[in-house]
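Note that one protein chain is taken out, while the other chains of the complex remain in position.
On to chain A.
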């Protein structure tokens, strides 16, 4: 299973980092010194010392628009064992979401991350739901240990255009 998902990644899926429209990227409830660029941007995300951290409580809402329509296949989240994210809900093509309306629409997919995922195993998504993605909202609902702060070291999205 693990080898299958690894080969699936190699099969013409690319890292969608180049298609992200950075001017519209937003993150709600991020701590000022530990912002989203630490987890998304090339270079910063490779550094395990630089994390995205949540501020007032453990939830995070990340909004990533793309500059063209993409198909999302899988995504890969790296984080510390304790404070890394657990339940992650993805919403495709929903703009301007807030914490109050995350529960209003059903997510396009929900992933519960295991400690394996946090170490390096990518999470495969329901490909059919992500065929026509213009923007992606990632809602991190809680973390592995239930602590007040969620830490994310790296977020990578894989798919095709």
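Basically, a contact is a pair of C-beta atoms (placed from the backbone, for glycine too) under 8 Å apart; a residue touches a chain by one contact, two chains touch by 3 or more; residues count from 1.
We take it that contacts and distances are computed from a predicted model.
The subunit not displayed here is recorded in UniProt as "26S proteasome non-ATPase regulatory subunit 4 homolog", chosen from "Translation initiation factor eIF2B subunit delta", "AP-2 complex subunit alpha", "Aspartoacylase" or "26S proteasome non-ATPase regulatory subunit 4 homolog".
Screening A:15, A:57, A:81 or A:116 for touch with the missing chain picks out A:57. Within the entire complex, the positions of chain A that touch the omitted partner chain are 28-29, 32, 55-57, 59, 95-96, 98-100.
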